[in-house]
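Just one protein chain is left out here, and the rest sit where they should.
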Amino acid sequence: MRRTIPLILTFCVGMYPIFAFFVPHRVVTNINQNLDTYLVIVAAFALPLGVVNLVMSNINKIKKKDKGWFYSVVLIAGLCLMAFYGIMGGDQGFHAHFQWMFENAVSPLQATMFSLLAFYVASAAYRAFRARNVEATVLLIAAIVVMLGRIPIGDMITGGRLTPISEWLMTKPNAAAQRGIIIGAALGAASMQIRVILGIEQTYLGSGKD
Amino acid sequence: MRTSCLVIISIVLVLAAGGAWSQGMSGFPATELRAVDTPSDGGGSIDLEWEGEGLQFVLIMRATSPGGEFETIGDAIASDGSYTDMRLDDQTDYYYRLAYPAGEDTLLGAVAGPAQSKTNWFRSYRKNALVLTALMFILVISYVTQARKGKRLFIRRISGLSAIDEAVGRATEMGRKILYIPGILSLSEIQTIASLSILQHVSKLTAVYGTDIEVPNKDPLVFSAARETVKQAYMEAGRPDQFKEEMVTYLTYDQFAYAASVTAKMVRERPATNFLIGSFFAESLILAETGQSIGAIQIAGTADIPQLPFFVTACDYTLLGEELYAASAYLSKEPVLLGSIKAQDVVKAIIMVTVGAGIVILAFGSNIVRDVLFTR
Partner (left out) sequence: MAPFGIPIGVWINAFLTICILSFLYKDNPFFRFAESLFAGMSLGYYIGIVTENTLKPNLFRPMINDFWGNHNFLLVIPMILGVMLYFRYIRKIAWLARIALAVYIGYYVGVYLMQKLHGDILFQARDTIVPLTMGGIEAVWNVVIIVGVFSVLVYFYFSAEHKGALGRVSRVGIWFLMISFGASFGYTIMARISLLMGRFSFLVNTWVRPMISG
C-alpha cells in the first residue's frame, strides 16, 4: 500500500495534463492551471529541506572547529543576512537592503563565475587541438571554421570565404544533427515518462519495498 | 404635371441616393462578414471572417442585439480577412459589423450574427498528437508485457555503459571518492529522474566495492530523492551499514554558486571519478573542465543539446541525448524496461518511414504528409 498509493497518484496526476492537452473545456483547463500553481507552492516548501541540511552541516563544522570552519561562518552569515531581508520584504516588493546586497554581491559573483567560462572554453579548445582520432579532428575543423567565420579576422585571412562556409555548417549539417538528437532524445524522454506514469520506473520513490 | 414632376424628381433623387450608396459600398474594403464560434477552444472567443482587399484599416464593432449600440472593439487590415474577438461570455448572442472611416464619414457594413462562443471538448487540430501518444503508450505497454512474459528482446549494448563500471573501479583502486552531479534541474525534469536511475546503479557499485561517493545537489527535491536513492542502493547491495547521510549533500540553489562550490570541492578533494549526468546549462563546461584539470575520469550524460559539445570535448565518455534514457533503462537490468526502449525504436522507425514518404510525396507536389504533421 505504501508504494501502491503513490504509484496510483502518479498515474492519475500524470494522465491529467495529457487529457487537458486534448480537451480545451474550461473545467479541465482550470483544474490544470490550479495544479500548476499548487505544485510551484509544493516546490517552494521543499527549499528548507536543503537549507536545513546546509546549515546543520556547517554548524557541525563550526562546532568541531574543522579545518576551514571560518568559511562556514561566512556562509551562514551570508545566508542569514540575505534570507532575513528577503523574508522581511519591503513596502513594495523587496527590502532595499536585499536589493542592494543582490546588486553588489550576488549579481557580480554570478557574472564573474559566468565569465570564467571564457577561460574554460579556451582550455577545452586547446585540448580539442590535440585531436587524437578522425571524429575529434572533424569536430576541431568545424569549430575553427565557425569560430573564425564569426570574427572579422577570419574573413580577412580567407578573403570573405569563411563566413558563408561557417553559416552553411550552422544551418545545414549542424541543424540536421540537432534535429536528429531532438527527435531521438524526445523519444527517449517520452518512453521514460510513460514508464513513470505507468509505474514501471519508480527509482524516484526511494527506499522501502512495502 | 406637378405630380409628374414630383415623381420624376423623386425617382432622380432615389437613384442619386442609391448611386451614392453603391459608390460608398464599392469603396468599402471588406464585405461578407461572418461570425462563428472559434473551433476547438476553451470558449470565450468568436472568429470573424470577411472578404477584403487593400491595406486600409477596418474597425470591428460589436453589440449584443442587432439594433443595439455597436461599440468598436478593435481594428484590422482589410486584406487580413479575419479577427478573433476574445474574453466573451459563453452562450450570449453577439452581433458584429465592420466600419470603414472614409474621410469625415464612417461607412458601416452589414450586421453579422448572432454568434455565440462555447467551450469545446476536443482540440481537433491535435489529432496527430493523439495518435502519436496512443501509439507510444500501446507500444510501451505491449513490449513491456512481452518482456514480462519472458520474451527475449534484443537491445545492443550502449558503449558508454562499460565506462561507468570502469570509472567506479578506478576510484576504488585509487582509494579516492566519486563525485556524482545529478544536473541542476528539479524532479520535474525527466533527465533528472534518468540520472537518479543511473545514480542507483553507481551507488550499488560503490556499496559493493566500499568506495566513497558524494552527491552534491542544487535542487532540494532532488537532494531528498537522491538521498533515498543512494540509501536504497546500499540496502539492496546488502551494505546498509555503510550508507552515510553525508554522502548526499545540499549546496545552494543558485546555478553559478553551485558551480563554484562543486569546482572548489573537485580541486580540494580531488575525486578520482566525476559523473555529470542530468540537465545542465552554462555551468557544464566549468564543471567538466575543472574535473579534467584534476585528472578525474569523467562520464557525462545529457539531452541538453547546447552542452553536448562541451561534455564531448572535456569528458572521457558522454551519453548523448537518447543514450541517457536508454542507459538508465539498460542499467536497471530489468527486462521490462528494455521493452520500452524497443517501443521507442519502433516509433523511431515509423517516423523515419513517414518522413521518407512525405519527402517522396512532396516531390510529386502534394503537401499531405506535412499537413498531417502540422502542430499548433
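To keep things simple, chains are lettered A and B as they appear, and every chain counts its residues starting from 1.
Just so we're on the same page, contacts are C-beta pairs under 8 Å (C-beta built on N, C-alpha and C of every residue); 3 or more make two chains touch, one makes a residue touch a chain.
Keep in mind it's a predicted model, so treat the numbers as computed, not measured.
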Touching the hidden chain, out of B:182, B:278 or B:309, is B:309
Touch assignment to the omitted chain, from B:42, B:113 or B:358, lands on B:358
Residues on chain B facing the left-out chain by the touch rule are 126, 128-129, 132-133, 136, 154-156, 158, 187-190, 193, 221, 224-225, 228, 251-254, 256-258, 260-261, 263-264, 267-268, 305-306, 308-310, 312-313, 320-323, 326, 341-342, 345-346, 348-349, 351-352, 354-356, 358-359, 362-363, 369-370, 373-375
Absent-chain interface residues of chain A come out as 2-3, 5-7, 9-18, 21, 34-47, 49-51, 54, 68, 71-72, 74-87, 89, 93-94, 98, 100-106, 108-119, 121-122, 124-125, 128, 135-136, 138-151, 166, 168-170, 172-190, 193-194, 196-197, 204-206, 208, 210
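Convention: only the chains that are shown with their structure count from here on.
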Taking each chain's mean CA coordinate, chain A and chain B are separated, in whole Å, by 16
Residue positions on chain A within touch of chain B in the complex are 18, 21-26, 29, 39, 43, 46-51, 53-54, 57, 106, 109-110, 113-114, 116-117, 120-121, 123-125, 127-128, 139, 178, 181-185, 187-196, 198, 200-201, 203-208
Chain A partner, complex, touching residues on chain B are 40-43, 119-123, 126, 129-130, 133, 136-137, 140-141, 144, 186-188, 190-191, 193-194, 196-197, 200, 217, 219-221, 223-225, 227-229, 231-232, 235, 246, 249-257, 259-260, 282-283, 285-286, 288-290, 292-293, 303, 305, 308-310, 312-314, 320-326, 328-329, 332, 336-337, 340-341, 343-344, 347-348, 351
